[in-house]
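Every protein chain except one is present and positioned as in the full complex.
Moving on to subunit A:
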Amino acid sequence: MKKQIILTLVIALMSVFQGLAQEWLVPDDQKTLTNPSEYNLSNVKKGKDLYMKNCKSCHGDPGKHNGLPLVPAPPDVVSEKMQNNTDGELHYKITKGRGGMPQFEITISDDDRWRLINFIRNFDPSREQLLVDAPPKKAKLLASVNEVEKKVEIFAEVEDANGSFVTLTDAAVKISAKKAFGNLPIGEVLTNADGRAEYKIPETLIGDENGMVNIVVQLDEAYITDNVVLDAAKVGQLKPQPKLIKKEILWSTNENIQTWLLLSYLGAVGAAWAAIAYVVFQIFKIWRLGKE
């Protein structure tokens, strides 16, 4: 009974805090701050880069509502919840953070934090949208691995207005290694004027037991292509084999069984069954005596 009362109290308290959680109070003097950095394309673009680096991992892609499932959830930048903040409120929240939202007071300069706000405002319906993402274009991506020189050679083409494919220049190509739990990003290159790029695979990349790596080559989201997967390229280092279970241990498999254990087991079993066999032989002798 007592337990239940305590439990109810705890739940009640928690919902109070939960209620507080909705309200993120910002001091009045902070609320009314205005954004010193101008709302222009250059600032919005810089803000976007900052956002991609620092915020996207939790807040997700603008408009896609694909943020991390945290409680409370990191709101999408296009959401009303985000946009209803004044510039001053946004600035305060980004600077100080709360709970799952880290503070960026130290890691991002004040100027850049204001630029981030410019980027957020790019999605404010009451403002002109400066940075518009073009609809993704169709592209072709070819890639191969040069195992001797340990590099990935890439060639990309994009569909132009007439529907024919032309070389794709200055496009970012992402290279990653396929691992058991997803792709490990290992680098990025830009295509040159011929639509070509070369990526030198780092020496430190670790492959499987035979040094094999499955390499994934992809363009960013502005293009529609299939990712190129280069299976079993021998470009990595050999995966270190832990010796942990390779040596003789008491509970090991038969290949690594401890000799003394095997001998004791076989010795005991052998001795017991030899004795049994001997007894059976006595029975046989009894039978032979009976025939005489």
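Convention: a contact is a pair of C-beta atoms (placed from the backbone, for glycine too) under 8 Å apart; a residue touches a chain by one contact, two chains touch by 3 or more; residues count from 1.
By our rule, contacts and distances are computed from a predicted model.
J.: Hey, which one's the missing chain according to UniProt: "Sugar ABC transporter permease", "ATP-binding cassette domain-containing protein", "Tryptophan synthase beta chain" or "Polysulfide reductase"?
T.: Missing chain, per its UniProt entry: "Polysulfide reductase".
J.: Residues on subunit A that touch the omitted chain in the whole complex?
T.: Against the left-out chain, subunit A lists 250-254, 257-258, 261-262, 265-266, 268-269, 272-273, 275-276, 278-280, 282-283, 285-287, 289-291.
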